[in-house]
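Sharing a structure with you now.
Only one protein chain is missing from this complex, and each of the others stays in its spot.
Then we have subunit A:
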Amino acid sequence: MSYCREQGKDKIIFVTKEDHESPSTADITYNPEEDDDSPGLILPNGEINWQCPCLGGMASGPCGEPFKEAFSCFHYSQAEPKGSDCIEEFRSMQECMSKYPELYPFDKDEDNDKEEQTKTTTTVEQKTSEEVAVTKESTATRAS
């Protein structure tokens, strides 16, 4: 049972779960899909929305231009596989990003890097152990 109280011009209603079980009769519906103001990454006309928060500062940073070129190239690419005609653009983007390690860190990425680092470490370890093995063998051969 809901309870209502008035305190001057302010009205306060306390509701129970039961009170709110029946669907709302208010003259308004909210549909998350339709009502979302922001257009997202791709605009209705098919173009890329560079203002999309999802891009963070990628399109506006120092490497914004190379990034936009690469991404646009990819987006409009008709090649098979898609974007295979955009290698040059990717390269210059990467080159630009390497100049700003603080902004586009390659090793600050946590989850990603944990996997990577394990991979790297394992690969390195494997290589080292291989080398060690080879050295041992050769020493053994020489010794004999």
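Here, a residue touches a chain if its C-beta (ideal position, glycine included) is under 8 Å from a C-beta of that chain, and two chains touch if they have at least 3 such contacts; residues count from 1.
The rule is simple: contacts and distances are computed from a predicted model.
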By UniProt, of "NADH-ubiquinone oxidoreductase chain 2", "Cytochrome c oxidase subunit 6C", "Apoptosis-inducing factor 1, mitochondrial-like isoform X3" or "Two-component response regulator", the chain left out is "Apoptosis-inducing factor 1, mitochondrial-like isoform X3"
It is residues of subunit A that touch the chain not shown, namely 1-3, 5, 7-20, 22-28, 30-33, 35-38, 40-42, 50-51, 53-68, 71, 74-75, 81-84, 86-87, 90-91, 94-98, 100, 102-113, 115-116, 119-120, 123
